[in-house]
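For this depiction, one protein chain was excluded, whereas all remaining protein chains were kept in their positions.
For clarity, chains are labelled A, B and C in written order, and residue numbers in each chain start from 1.
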Amino acid sequence: MTQPTAILLISCPDQKGIVARLSNFVFERGGNIVDSDHHSDLQAGRFLGRIEWEYDGSSSDREQLRQEVAQVADPMGGEWALHFSEVIPRIALWCSKQEHCLLDLLWRHQAGELGAEIAFVLSNHETLRRHAEALGLPFHVLPVTKENKADQEARQLDLLRQERVDLVVLAKYMQVLSGDFLQAFPEVINIHHSFLPAFAGAQPYHQALARGVKLIGASAHFVTSDLDAGPIIEQDVIRVSHRDTVEDLVRKGKDMERLVLARAVRLHLHHRVLTYGNKTVVFE
Amino acid sequence: MTQPTAILLISCPDQKGIVARLSNFVFERGGNIVDSDHHSDLQAGRFLGRIEWEYDGSSSDREQLRQEVAQVADPMGGEWALHFSEVIPRIALWCSKQEHCLLDLLWRHQAGELGAEIAFVLSNHETLRRHAEALGLPFHVLPVTKENKADQEARQLDLLRQERVDLVVLAKYMQVLSGDFLQAFPEVINIHHSFLPAFAGAQPYHQALARGVKLIGASAHFVTSDLDAGPIIEQDVIRVSHRDTVEDLVRKGKDMERLVLARAVRLHLHHRVLTYGNKTVVFE
Amino acid sequence: MTQPTAILLISCPDQKGIVARLSNFVFERGGNIVDSDHHSDLQAGRFLGRIEWEYDGSSSDREQLRQEVAQVADPMGGEWALHFSEVIPRIALWCSKQEHCLLDLLWRHQAGELGAEIAFVLSNHETLRRHAEALGLPFHVLPVTKENKADQEARQLDLLRQERVDLVVLAKYMQVLSGDFLQAFPEVINIHHSFLPAFAGAQPYHQALARGVKLIGASAHFVTSDLDAGPIIEQDVIRVSHRDTVEDLVRKGKDMERLVLARAVRLHLHHRVLTYGNKTVVFE
Partner (left out) sequence: MTQPTAILLISCPDQKGIVARLSNFVFERGGNIVDSDHHSDLQAGRFLGRIEWEYDGSSSDREQLRQEVAQVADPMGGEWALHFSEVIPRIALWCSKQEHCLLDLLWRHQAGELGAEIAFVLSNHETLRRHAEALGLPFHVLPVTKENKADQEARQLDLLRQERVDLVVLAKYMQVLSGDFLQAFPEVINIHHSFLPAFAGAQPYHQALARGVKLIGASAHFVTSDLDAGPIIEQDVIRVSHRDTVEDLVRKGKDMERLVLARAVRLHLHHRVLTYGNKTVVFE
């Protein structure tokens, strides 16, 4: 129903004529732009853009296009990435014992909503094996202790490379990733069960109850070595009252976690998210 | 703090290269695009775009730019409008007896939020005169009956012409405008106190209470001769419960009406709204 | 963690002293009220109340308590029901081909959120059999045509009686239930994929797109013989824009349908919903 497209994401110092140069580039190659959006952060002096056009080239054509884009984009002195809607990204879902986020993503995968292949599911526990295997997905268990963490992260990185994974989704994976791991594989989205920056750290629902807030939330963010402080992609909240116990907050919070994580993953897989500094631009 | 800009809104049959042509047009004149957004309605085969660039030309330069835009845009076979951020739009606020929407817009005007000059306030009643006059604004009273409606609309149109009004905001003006009036002056935004299309027509809060809905809303829309059926610009809702009486619904609804009308007026005054068919594209 | 409780729901003509009589009734039996809430609809002259107290009686004690309640409540001239938190309600989930609502309820069931036993899953199609059977739940297929509808409804009623079902949840069951069926089994909750009363009937997302609304919603309601017009239990909305295609509306709408249906079912299973006329009182 929808045509295949090429998508260029670019982040560079702001200057005159960038939009013209990029849209000309597409036009000269006979492309039809179906979506273009950009944002100039005047304070940071930064141009952040996304341009999507109809494109059904073969693999070799894609490689050539990439070189042509480089000739236009490299002189702009920033970072860029070229994606093709026909190249389905490969993701890995990492979980621990809680199933709600994993099941939600698996369901969306089945429903054709996700737009990604799931390379494997990984956990530090056996608990959720049957959910992965019911869909024929590999389920890897790598228990993590203080002692074996470096070794296990090496194994995780091997798996990600072998399986050509583009994105790791932490679907309630209750382990902190090391700075070394993140340097080797930086594309990681996490769901934090609070409206960050409120209630960072452990047990946010207990914190929320103690503070007596009237709304609780969830935040999906890119993972950085600074815990719970990475660039936020999506957030949402739900109303709570004095009648809600910690159990109620957990239940309501799970619904937010599922929705917010799924939205963030979808936005990223559709190449609609750019990060700069500690923030994101989301081209919705 | 912000630079003056020119803003082009365009709606035309979709075809390749429109974005390139428009952004080139700006680039060739040394313009720096600060915002560009467009939407292709594939079903309708329609391109709807907005492009904004830094521009501080004098009046005569503006006229020349308008002619140059015509040379690019007219061949595309659609409709377009060129606006300048330095040209402050002139609006008229029309009300009846209820003050909440009028006061809210007057307050935003004072706070410098609105981005418009208020040419005058008009009502079919004397009730709210003091609010207009407290700010030194002309207050015209034109009572409307079945018999004098055509005459009064003629007077209203005279006023709009004399005062070079760009937009009429119906801030709870409880009169229907005739098709003739709207043909002569089509730029009219209304606030309807329900989540349209639910509860069109009279007494939506009574209807909402009788139906037992759990949310009530408000809708800001362009006025057409088909009552409550014009293109919707903005909508929002608020939660209600069985405890809420009609008075409570009215009170909660007023807050929604104020917010939704103010947002819609602001979007339009910033040239962010395009209509086509019975719908709007809002470039937020 | 939580104590077992008894819950009295009552709807009767309003009069002085009802709360006192009911709370005395509990107090005289040594009960500790953990929650009590009521609403007087002054216009309708109706008292609607819910009172919940700690109670861990055996089955025979429960029967006796029911008789004692009758002595207090019957003279009030209304309707009442006595529930026990230890008596887990039995529900049947009815679906057609779409899985999102069914899967969501099945997941909540597994997660212990639902507070009900699922007696069986029923469909007019084979499509979703594996989801029910994966959890060991009976899956009954009763295809419905114009000709066999009466017969199939007779079979459905037999199943409901045999399995002692308390509530039928229409989780996207795309068939209209007859008035006869509903008279025989009135406890049925449906999810409608629009913000009722807007877009009742078929293809609400197509209607919403054509109308150009800025929010779409979902409504969970008790089923009556008047299609899409039964008492609303819960509603919610989500923001949409001109960029959203019908497919996007469907996707966003599914998230609302899942959440809204699950909330409504939970509220009903916790005996927090009373209907009167065409409305509900929800004791949250």
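In this text, contacts are C-beta pairs under 8 Å (C-beta built on N, C-alpha and C of every residue); 3 or more make two chains touch, one makes a residue touch a chain.
Keep in mind it's a predicted model, so treat the numbers as computed, not measured.
Of A:58, A:183 or A:241, it is A:241 that touches the chain left out of the display. Per the touch definition above, the residue from B:28, B:68 or B:284 contacting the chain not shown is B:284. Of the candidate positions A:29, A:130 or A:279, contact with the unshown chain belongs to A:279. For the chain left out of this panel, the touching residue among A:39, A:109 or A:271 is A:39. Contacts to the hidden chain, counted on chain A, fall at residues 39, 41, 48, 195-199, 210-215, 217, 231-237, 241-243, 278-282, 284. Touching residues on chain C toward the chain that is not drawn are 16-21, 23-24, 26-27, 30-38, 40, 239. Think of the hidden chain as still there; on chain B it touches residues 99-100, 103-104, 107, 110-111, 113, 134, 241, 243, 251, 255, 259, 284.
To be clear about the criterion, only the chains that are shown with their structure count from here on.
Chain pair with the most C-beta contact pairs: B-C.
Separating the centre of chain A from that of chain B, both taken as means of CA atoms, is a distance of 37 Å. Centre-to-centre, using mean CA coordinates, chain B is 42 Å away from chain C. None of the residues of chain B touches two or more other chains.
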